[in-house]
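As you look at this complex, bear in mind that one protein chain is not there, while each of the others sits in place.
Order of writing sets the labels: A, B, C and D. Residues in every chain begin at 1.
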Amino acid sequence: MHPVEMLFDALLLLSMVVLAWQGVHARNLFRAVVSFMMFGLLTAVAWVRLEAPDIALAEAALGAGLTGALLLATLGRLDQGGRATRLRTTFMRFSLPWMALGLAGTTLLLAVTLALPAPGLDEAVLRAMPAAGVDSPVTAVLLNFRAWDTLLEIAVMLLAVVALWSLGQDVLASTPRLPAPALPALVRLLFPLFLLSTFYLLWRGGHGPGGAFPAGALLAAGLVLALLAGARVPERMTGAPLRCALAAGLLAFLMVAVGVMADRGVFFAYPPQHAPILIAMVEIAAGLSIGVMLTALFLGGEPTDVEGGPS
Amino acid sequence: MGLPSTATLVVILVTLPLATATVLFASGRQPRTLILAAALLLACAALALGVNVQLEGISVHPIGGWTAPLGIHWQVTPSGTVMLVVTALVGLAGAVYGTGYFLHRAGPEGRMARVFMPLWLFAWGGLNALFVAADLFNLYVALEVMTLASVALVALSARRLALQAAMRYLLAGLFGSMIYLLGVALLYGQYGVLDLDALAAVMDPQDPGSRAGAVALTVGLLAKAAIFPLHFWLPGAHGRAEPPVSAMLSGLVVAAAFYLLLRLWFGPLAGLLNFGVGAMLGTLGAGALLWGGVLALLQRRLKMMVAYSTVSQFGFAMLVFPLATAANRDAVVAGGTLLLANHALAKAALFLAAGTLVRASASDRIGNLVGFSGRARWAWLAVILASAALIGVPPTLGFSAKWLLLQAAIAEGAWVWLGVMLGGTLLTFAYLGRLLERALLDPAPEPTRPPLLTLALLLPALLLALLACVLGLWALDDDMPTQWIPGS
Amino acid sequence: MTAFYLAGALFLLANVVVALARVLRGPTAADRMLSGALMGTTAVAVLLLLYGATGIEALIDVALIFAILAAMAVVTFVRRTWPEDADEDRPREEP
Amino acid sequence: MSALAGVVLIVMGLLFFLSGTVGLLRFPDVFTRLHAISKADTLALGLVCAGLALHADYGALQLKLLLIWLLVIVSGATCSSLIARAALAHGIRPWQR
Partner (left out) sequence: MSLPPGTLFLLAAALLFAIGAHGLVTCRHLLRKVLALNVATTGVFLLLVTLGRSGTAVDPVPHAMVLTGIVVALSTTAVALGLIVRLQRQRP
């Protein structure tokens, strides 16, 4: 390894650790959130250094876009009176013993992980790639070899939306007082780009890094930006159409998973000649649905201006 | 005409709840017939699967046709199938109870009615996916589905205490998932496989990764199963949730995490289970048994008492680890699984009956409960039967389970654990007896306008409690499966 | 050439680490947010230089995503966090 | 030749990044710091993009680099205006000598 590379990694990881500590313990809550967002940015660079561009894409789209927006919006929604939300707990006072425990744990963990041989499954993946229906190994693992994990994960995301909506309606501070004349112009300019790059990433997913998650995250970022610029969810879109869009990804995934049983009677066994097209369909449906679901997660509750919807 | 194949039944069991939940959410309506039909179909599928397993034994179903170690497998085991059947019974009972408990109301209760069923089905789907999974990472995702759905169910009433309990539960659950995932990472770094059977084949207790991974997996699951001293989140979450929610959480969700402990320690990690590990896990169990039992004895509120009883009962279940040896492994696993099944049925019955009694009495203080009169007497009957099953009076399922463990303890000469078991049973008897005594001999006067107790509020609890009592006869049968969890 | 790109990336990283002092010092929330924006722009440049060093084309896509999302944090901050937020450098919680 | 020009451009870009950081740390208030960030860094990124474009060997890549730069210009300008307005609305007075 090149010494400059080594130095770069060392500095990168050091700043990540410092930012992580700041993100947890900074005196000022806003500072903690900003530090955590920067930590997310650097994490994306770390994925690049680890030769994991797929994760870097997802982390960039989520970390730089949605996670930060979610945290900052939460900060804005929290009561500013200075009263903090806390849990009553007994053993939290003594920070020092926990610190010692943490250091011991770190050393132990490092010692163990350094000794691991890490055989991995790369050869098995390589052998199965010709039958996978896509060229990108990560997409093949996500949407073919381990597609059941991905399906459940989309279920987790939809479940998160249901869970948030079950808490009540959205609590957006809906009308910011500050005028921001440049913002709508920016959004008008950027929104087509968001759509374009969403589809670009979806298309890329078949052969290289890309795919449903980063694409969905980018779409969501575009939608959130539009909401922040003052756009409202159009009234004819809320209610049933919105719910259907949210549910579409999981339903499409389930239908494909069960539908392919017509071929060989095995759950999720794509028929080889149709595998590419089926995977592409699942990818597009999942990507768009993930975009809508992430936007719903940002909203934090069912959009309020619904008629005939929730009472 | 024969039953559908095992593979088909598994697909139905894991996809139908998710699909129904999604459709319910998308439509925004709660058609009662659709819900009950889906629940009934799931229950039938689980029962049919039980029959199949009795005939065929353990079977493996690769998903997508990809073989291990690359692909994910479903594995149908007797242990998992018992849990699937119990889940289906409790799930069906909860769905029926839920239609009676929520559906006529408007206002905030109407909101609860709208989201209860989708969340319930998501949790059900997560549970089913977990009981057939045989892959470390797949188990992680299934655990997350289950946990997130449970948290949302706890927060259902949106009251402050419920929200606080849900938050605590979410943090504990996520902490558990995170540590579990660390264990997955360590084991993957050591062996490069995720499939449980493949892992069992290559597992070597001497490797550093195997030990550290086992510790991490266990700590994560202990937090999720609320084993003492990581039980702090449970009483609030279970005591403050709505009754059908508490029934599922106490009966199934905690049990699922514990089932996973069994599945791992008697599956891939079996080589690591030596005397020291067993004693440590057993000591935690003994602590839980005492702590939960004593606190249950001290509670004044009915549902909090039942919640602490859950802490105590899972302490009892932890005793399977010190009792297991190479010779009695299958009997002990059978005992542990039956204990979980008994607890699921009895505790769900207890929580459902408690919900009915609290509604009838308009108070959840034990001292203010209505007596054995009117329609409330059916709820009391369910409480009595469920208590018998929890204590382990013959011929309940609880008795069969405890009997298996007792035999193992006597054969091993493990007198300490035997003493702990007897002490725990006495404590159970004490706090349940106190409930029955206070309420039956010294009841509060009936409220002037008692609310209507419909069949939906009475029957599910009664049937579950009856099942817990009757199934003990089946469990003493001789043609029980020999191997409950595939070992190494 | 690889070494040149790597050295450039290292330089930028060191540069941004120094700029972190502004996050710590504040004094207003806007100042902290500014160094966040600097971090975003710098990350784009770092990724471009890493692309130069490694030739992995997906890095350009990562950089592109960063560039598209560059405005995201600041917009959320101005529209959601700051309108009501106290901006002085004082702890927002009771000690 | 173009390789050398690319190196020169990138080095210039790095120096402008440095000047941006110096400005962020040394300037007296939010508004002046905004100048440092938005002007120096946008220019710096443009120089880096240009340098890499000289090294790149095909068109799509150069197009992407141009797009990145344009995006940073647009969002940088908007963000500066947003932050400046917000700071003014919060009663932060511009620094005066």
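Assume contacts are C-beta pairs under 8 Å (C-beta built on N, C-alpha and C of every residue); 3 or more make two chains touch, one makes a residue touch a chain.
The structure displayed is predicted, hence computed values, not measured ones.
Colleague: Check the whole complex and report which displayed chains the hidden chain contacts.
Modeller: Its contacts among the visible chains are A, B.
Colleague: Specify the residue from the set A:38, A:138, A:223 or A:288 that touches the hidden chain.
Modeller: Going through A:38, A:138, A:223 or A:288 one by one, A:138 is the residue touching the chain not shown.
Colleague: Write down which of A:41, A:167 or A:292 is the residue touching the left-out chain.
Modeller: Here the residue in touch with the unshown chain is A:167.
Colleague: Which residue among A:16, A:64, A:247 or A:269 touches the omitted chain?
Modeller: A:16
Colleague: Can you tell me which of A:41, A:64, A:157 or A:252 touches the chain that was removed from the display?
Modeller: Residue touching the absent chain, from the options given: A:157.
Colleague: Considering the entire assembly, which residues of chain A contact the chain that has been omitted?
Modeller: 1, 3, 6, 9-10, 13, 16-17, 20-21, 23-25, 29, 32-33, 36, 39, 43, 46-47, 49-52, 54-55, 58-59, 62, 66-67, 70-71, 74-75, 77-79, 83-87, 89, 91-92, 95, 98-99, 101-103, 105-107, 109-110, 113-114, 116, 118-123, 125-126, 137-138, 140-142, 146, 149-150, 153, 156-157, 159-160, 163-164, 167-168, 171, 213, 290, 294, 297-298, 300-301
Colleague: Could you list which residues of chain B touch the chain missing from the display?
Modeller: 137, 141, 144, 148, 151-152, 155, 158-160, 163-164, 166-167, 170-171, 174-175, 178, 181-182, 184-186, 188-189, 192, 194
The criterion applied here is as follows: only the chains that are shown with their structure count from here on.
Colleague: Could you work out how far the Cα centre of chain A sits from that of chain B, in whole Å?
Modeller: 31
Colleague: Centre to centre, by mean C-alpha position, how many angstrom separate chain A and chain D?
Modeller: 28
Colleague: Centroid of chain C to centroid of chain D, CA atoms only: how many Å?
Modeller: 12
Colleague: Where in chain B do residues touch at least two different other chains?
Modeller: Residues of chain B never touch two or more of the other chains.
Colleague: Two-or-more-chain contact residues of chain C, please, as numbers and ranges.
Modeller: 16, 33, 35, 57, 64, 68, 70-71, 75, 78, 82-83
Colleague: Please give the residue numbers of chain A that touch chain C in the complex, ascending.
Modeller: Its residues touching chain C are 2, 4-5, 7-8, 11-12, 15, 18-19, 22, 27-31, 34-35, 37-38, 41-42, 44-45, 48-49, 51, 53-54, 56-57, 60-61, 64-65, 68-69, 72-73, 75-77, 80, 82-84, 173, 176-178, 180, 183, 186, 190, 193-194, 197, 201, 204, 208-210, 214, 218, 221, 224-225, 228-229.
Colleague: Which part of chain A faces chain B closely enough to touch in the complex?
Modeller: Contact set of chain A toward chain B: 87, 108-109, 111-113, 115-121, 124-125, 128, 144-149, 152-153, 155-156, 158-160, 162-163, 165-168, 239-240, 243-244, 246-247, 250-251, 254, 257-258, 261, 264-270, 309-311.
Colleague: Taking the touch rule as given, give the residues of chain C at its contact with chain D in the complex, in rising order.
Modeller: It is residues 1, 4, 8, 11-12, 15-16, 18-19, 21-22, 28, 30-31, 33-35, 37-38, 41-42, 44-45, 48-49, 51-52, 57, 60, 63-64, 67-68, 70-71, 74-75, 78, 82-83, 87 of chain C that touch chain D.
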